[in-house]
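In this view, the complex is presented without one of its protein chains, the others remaining in place.
Going in written order, the chains are labelled A, B, C and D, and every chain counts its residues from 1.
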Amino acid sequence: MLQGTNLIKDFRVRLGLFRGNANLRAVDNVSIAIQPGETVALVGESGSGKSTLGRMLLGLIPQTSGALSYRGTDFSQLQGDAQRQFRADVQAVFQDTSASLNPRRRIGDNVESPLIFNRRLSAQQARSESAQLLERVGLDPKTFASRFPHQLSGGQRQRVGLARALASQPKFIVADEPVSALDVSVRAQILKLMQELQAQDQLAYLFITHDLGVARLIAKRVMVMYLGAVVEEGNAADVFARPAHPYTHALTLAAPVPDPARARPARHLMGDIPSPLAPPTGCRFHPRCPYAQAICKTEVPPVREFENGHRSACHFAEQVRAG
Amino acid sequence: MSRFNRLVLFLVLASVLMLIAVACAPAPTPAPTAAPPTAAPKPTDAPKPTTAPVATAAPKPTDAPKPTEAPKPTVAPTAAPKPTDAPKAAEPTRGGIAVIAIDSDPETLNLGLTTGYSSGDVASKIFNGLVWLDGNYQPQPQLAESWTVSADGKVYTFKLRSGVTWHDGKPFTSADVKYSYDEILLKLHPRTRTLAPRLDSVAAPDAQTVVFTLKDAYAPFMIQQTVFDAPILPKHVYDGQGDVTKNPANVKPIGTGPFKFVEWNKGATIKLARYDNYFEKGKPYLDGIVFQIIPQGANRSTALETGEVDFVVDFYLPKTDVKRLEANAKLTAKRGQGAPAIDFMMMNTRTKALSTAEARQAVAQAIDRKRVVDQSMNGIARAARGPFGDGFKWLLTPDVDYAKMYPLDVAKAKAALDKAGVTAGTDGMRGKLRLVYDSARPQFVAAAQIIKENLKDLGFDVDLQALERSVLIQKVFLDWEYDLTLQSFVSSGDPSIGYHRLYITTPTKAQFTNQTGYTNPKVDELLAKAATAPDVKARAAAYAEAQVILAKDLPSLVLFDEEGVDFASKKLSGVWAGIDSRDRWDLVWMPK
Amino acid sequence: MWFYILKRVAQALPLLLAVVVVNFVLIQLAPGDPVTLLVGDFPAPEEYVKQVRAEYGLDRPVAERLVLYLGQLARGNLGYSFANRMSVAELIGKRIGPTLQLMFTALVIAIVIGVTLGVVAARGRGKLADWIAQIGALVGYSVPDFWLGQVLIILFAVTLALLPSQGMRSARSVATGLDAFLETLPYLILPATALSVRFIALFSRITRSAMLEVLNADFVLAARAKGLSEGRVLLAHVLRNASLPIVTVIGYNLGLLIAGSALIETVFSWPGVGRLMFDSITKRDYPVMTGILLFVSLTVVIANLLTDLAYAALDPRVRYTR
Amino acid sequence: MNEIILEVRQLVTEIHQRRGWLRVVDDVSFNVRRGEIVGLVGESGCGKSMTAFSLMQLFPTPAARVTSGQIQFEDRDLAKLTADEMRRVRGAQIAMIFQDPATFLDPLMTLGNQIAEPLRAHNFAGNATARTRELVAQMGLPDPELMVRRYPHQVSGGQKQRALIASAMACAPKLLIADEPTTALDVTVQAQILDLMRDLRDQTGAAILLITHDLGVIAEMCDRVYVMYAGKIVEHNTTRELFRAPRHPYTQGLLRSTVSLESASAELFAIPGTVPNLNELPTGCRFAPRCPIANAQCKQEPPFVANDASAVACWNVERAAASDIWKLEIGS
Partner (left out) sequence: MANLRTGIAFSLIALCVVAAVFAPFLAPFDPFRGGADALLPPGSKSFILGSDHLGRDVLSELIFGARVSLAVGISAALSASVLGLVVGSLAGFFGGWVDGVLMRTSEFFQTLPRFVLALVIVAFFGSGIFKLIIVLAVLSWPPIARLVRAQILSLREATFVEAARLSGMGSLRIIAREILPNALAPVIVTGSLDIASAILLEASLSFFGLGDANLISWGGMLNVAQPYLRQAWWMAVFPGIAISLVVLSFNVLGDALNDALNPRLQETA
């Protein structure tokens, strides 16, 4: 349905007072394809380029190079109705619930916008439809439609965000860390709601998260990003059960497990994520990698494919899979 | 060294430099000090006049000055006459520095280039004219020892004083006089260059003699030989040094006067010190004079009161402070000093509503001139009597008196306007008049408000345009874009020098001349006659006739005569020797 | 760093050029002719007016004058003042000292009092001291400084006769060097006070808000959690961080200070550049006007540059990047 | 080892708001033993951070105050100390680290100086510079010589948190309060910091009060846990017991709704309803409106909690323990 090939995104970054500018490659040669109705999880830590990739797929920022197409039509060729259809079909839910809603407009207005502009409903239709949408995400329209965003809790705002995304009757929603800012109990509520909505509307999700548990729970397919590049992808079950990249492996070990009875796993991963302004040569992960050899410093590892489309970019993928 | 340290170093250096700049810049060079000259002349030597002035033998103070009675060969005394109001005949002593307030930096100290008031103030102490004018407008010898005038009043022969030196030590000769006239005064002096068409030649037959040949007799010729109108400048400094106006001596002058230039702190002070080789031996008495530049009038009054300043000329004092200062026991006030000056309102005859004499008379009748004097001049002025004010008593005529001709009477004025065809609309208004004046002159700012009020009663909506001087000149004198304008002219000692330009037909759009559009060949003729007539009676007759016409035609309405009040600290003696209180500071001294 | 400074100066050049050009355009559009002031109060023959005009190059088209002026400027020549009959650079040079002296005194007063008031207000937030400081700041911000100057003269120079009313030092003074400087001090008090009031208000306000902002910062909480004494917290963390916006505001107001000095210099007969500017405007002394506008702009540019450098000296984040 | 160094009794902390004083910490009692890691878990707004700040007598807003209660630290009641006495406790006896290392470090001061600050504040007898280097090395920071001269913006998030911990540990405090120390960090870095904290406890014997919303972190780190809900402690137990057999319905629901790699295959669970606003608290048990087994008593009377080794504030502990009450809820 939505496809991106060899996507690259560069940003100009201003350095200090006495320095010039620098190039930051946020997304480096990533290819991605979303099928109707499927959920893909995009996993990675801060600075990995997940959100940038998401925004490119949404058509919010242009790619530096690479190709993007929707239902086989290149983004740049989308015109008229096709463009409007794309705009309505591809929606988003954001992490920061207070920033994603216009603070000066009421909840009702926020939800009505896509109804009026994407779906060209009359103001009256939009009002009744928005009420239905609010109800659908579990908010009482009578209480909430006339409130301002700051009068709502984070969970409630995220419900509004979902209602607004649904208002366009989308086929595909990019959910950028939709639950990371929420409390445990609220997080579960929103995830549940998203699952329900997906089932009802046959939605496809690109679920951006740094939480492996959430990714595992909600996604069929998972892509792991590190410093702008996809290092591993495949079925969620495969990737987490038998990671083929040391980074994925490290992630699975690092996540704390809510079970004191289980033995703490040994951790090998040292250091922090390097600055994306000066990514390491060869394999980007090599400075932190317990498997790293001389070759990793010099050569970019090729992508290797295993069963079920499980792919990894590591010189020693087999060794990693073997544990 | 880290970047940070270098940065700190830089900032420290920068601030140190700034501080040095601050500390150094205002440091003055040494001021004139009281260091006594090696050969101090005995103060008792000089001031004794040896002979009484001959030409001015009969100057009764109340008398009209008779500047044109000069044809008789005149021999002037070598020394100055006794100051007319020298306090209690005390013997002058030497020493002391007097502080005089002025309003702004003079544009130049070369008096040959300007009539600027502050320039004159400073440079009159540094330079000399051929003569100076005493309290009765009588010329007294300065650089000229004596002079003769031919019978037809056309040839003036000056005998120059010998032994006069410039401040740089070079001798003063007739060549300096001739050069000053030929190359500077007749070309560049704003007032004296008007003499050029009247002058045939200036000759210097020998080092001590200068001969002026006029084309026709000209009454105020001697009046224009003072340091203010005809300062004698050093030929050796200016000749062959390129553009006179840009000569460095214009700001570091070299003169023959009693004081020599020391330093000029722009915007703050100008310091002068006694010239020890001044030609009047023993003079000057003061060690030095400092001119302090105080831009705000109120501050000049304050400085007088606090003793920070010793002398302020009327010109620089707000009228509002005069009465308070007169009451101050530490100060001496002197009223009525200086050349007569009038403040008047030009009426543009090209403006339809003002095109008839009747309409202009109506305007005159509507203006409360007493209130103008009381409120805009704080009462320190005289409501005008006629077209030339009342400053020159000898030209007054009983036939002309504004007070009788145009007493305040709005009803009558309205009727006159209706008759003149300047009719009122249904709202009672007769139209709009632009009243243009100089925003920097407080008396006009106030007078304009009163006139606006007065003329509103008459049915005119007056639009006040307070303009900055150069814009005013443009609008009034070059573009004629005005209906009424407030101006003031100084007579400069004779009506023909300062006042004629107010009424004569002026061919070009020259500034500070008659631009009302009023042209009367008869008036032109009468005034030309008044300027060249050989005796004062003939002049008075011509003026009388002209005044009758002008008071009726009223192209300009004279509002009042100024009444100057100078103030000096009681610490000073010997001020006001000359008619112009800026002159003759060689006679001023400070009693111990 | 030096490269950066050079770059900044180079960047300022078009700005300064714009100042000159706009000034010339204004002059072209403005009514009033400097020649009318030059020829004096008496009727002048037309040839003479023409001659004066030619002498000062005023008969040439503006564009030509502009090019000529820029050429001179490039050689460091600011032109010749016709009203003062001396070179503009010399004239401005003579008047800069007093202005800088007044400015710096006012600046020091404003910084010391303003920052102190701001700190007191922020520390006692919501209390009486804060309230008084805030009201004081507002009043200081609202009183016209020229008016205040006059009130000060009447009060301290005339009524109480405590301080001199005008000028930089006694006209009779013969002091030089340090003595002259010391002699100037009593003369400085009133004008510097009048000039600084507005800036005291401004600085105390910015200090207060900057302090409050920093006082709420997490790292202040962390510093307190370390058991630092309140004084040390204030000095080492709060004031240092608050100094960033304060320095910025102070730096960017230096230019304003020069402009404000025009009024104060007039009220107090202070022989500085501000008054020279006012005089040159009324006398239509274009070269001086252009020179001073250029000088003021240059001051602002330099002040901004110094501010940025000071900022960089204070804030390591601006200095380096990873 | 088992000696109690901190004993908090009936702590009440309030924040002033427009409508009046708001009880953010309401009658909270707990204790910490020497060398122990005690967890304080709860969702945002439950008062766990304010509890920590109360111990330090230091609040992010001047509008907060400890109203009543005892904070017995070793032999002193911190609530009764003067400001200056309390200052001498802070940083020396009790230290604190915070959630976001980026904002809790002064951007204008080098890491070295910030680490050394508590040493100078508490008149460290030895060589402060050497001690700073030692601390930096102890925190596993690379190149201590260089690191002490660095500014916060020049180092990574993990390094910032290590510096904050170094500063906190500088005076070898007996108690370290860690307020969500890893929430702002990436997972891989979080693991490192947690390891570091555990190592520090082992090396120095300092007790740690770990405040977090992440049950995974609790499970991994803590010896004992207190669970807070709406300003009150609702359950307390050893970590092992709490996870094995949670007794309070809230704890049960919380554990159930936690998503992890292992639990991901199970069905997603969420506690219905929302956390009550502190302005409009229910009169009885604060969890009652969301509780599947709440009865009339729950809605009227606040449950009593004993301050013993394993306490729970619930009127229906037996019923809650007996069956899977949340399963019942889903079923019904």
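Keep this in mind: contacts are C-beta pairs under 8 Å (C-beta built on N, C-alpha and C of every residue); 3 or more make two chains touch, one makes a residue touch a chain.
These numbers were taken from a predicted model, which means no experiment stands behind them.
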TODO: Check the options A:L2, A:I32 or A:L58 and report the residue that touches the missing chain.
DONE: A:L58
Open item on the list: With the missing chain put back, one of B:N277, B:T306, B:Q375 or B:T508 would touch it. Which one?
Closed with: B:Q375
Open item on the list: I'm checking contacts with the chain that's been left out. Which of C:L66, C:L102 or C:V301 qualifies?
Closed with: C:V301
Open item on the list: Just to verify: which one of B:L464, B:I504 or B:A551 makes contact with the chain not shown?
Closed with: B:L464
Task: Option from B:S439, B:T505 or B:N520 whose C-beta touches the chain left out - done: B:S439
Open item on the list: To test your reading of the contact rule: which positions on subunit A touch the chain that is missing from view?
Closed with: 55, 58, 60, 84, 87-88, 90-92, 94, 96, 99-105, 110, 113-114, 117-118, 150, 161, 164-165, 167-168
- [ ] Write the list of subunit B residues that the hidden chain touches.
- [x] 296-298, 318-321, 324, 371, 374-375, 439-440, 442, 445-446, 448-450, 452-453, 456, 463-468, 471
Task: Where the missing chain touches subunit C, by residue - done: 14-15, 18-19, 22, 26, 29-32, 126, 131, 135, 138-139, 141-144, 146-147, 150-151, 154, 158, 255-256, 258-260, 262-263, 277-278, 281-282, 289, 293, 296-297, 300-301
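Everything that follows uses one rule, which is that only the chains that are shown with their structure count from here on.
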- [ ] Could you please state the distance in Å, as a whole number, between where the Cα atoms of subunit A are centred and where those of subunit C are centred?
- [x] 54
Task: subunit B residues counted as touching two or more neighbouring chains - done: 3
Task: Multi-chain contact residues (two or more partners), subunit D - done: none
TODO: Could you pull out which subunit C residues touch subunit D in their complex?
DONE: 125, 216-219, 221-229, 232, 236-237, 240-241, 314-317, 320, 322
- [ ] Quick one: which bits of subunit B touch subunit C in the complex? Just the residue numbers, please.
- [x] 3-4, 6-8, 10-11, 14, 18-19, 21-31, 33, 97, 99, 104-105, 107-108, 110, 114-116, 187, 190-191, 193-194, 243, 245-246, 250-251, 265-269, 290-296, 298-299, 302-303, 305-306, 308-309, 440, 468-471, 473-475, 477-478, 501, 506, 508, 510-513
Open item on the list: Under the definition above, what is the set of subunit D residues touching subunit C in their complex?
Closed with: 56, 58, 60-62, 87-92, 95-96, 98, 100, 103-109, 117-118, 121-122, 151, 153-154, 164, 167-168
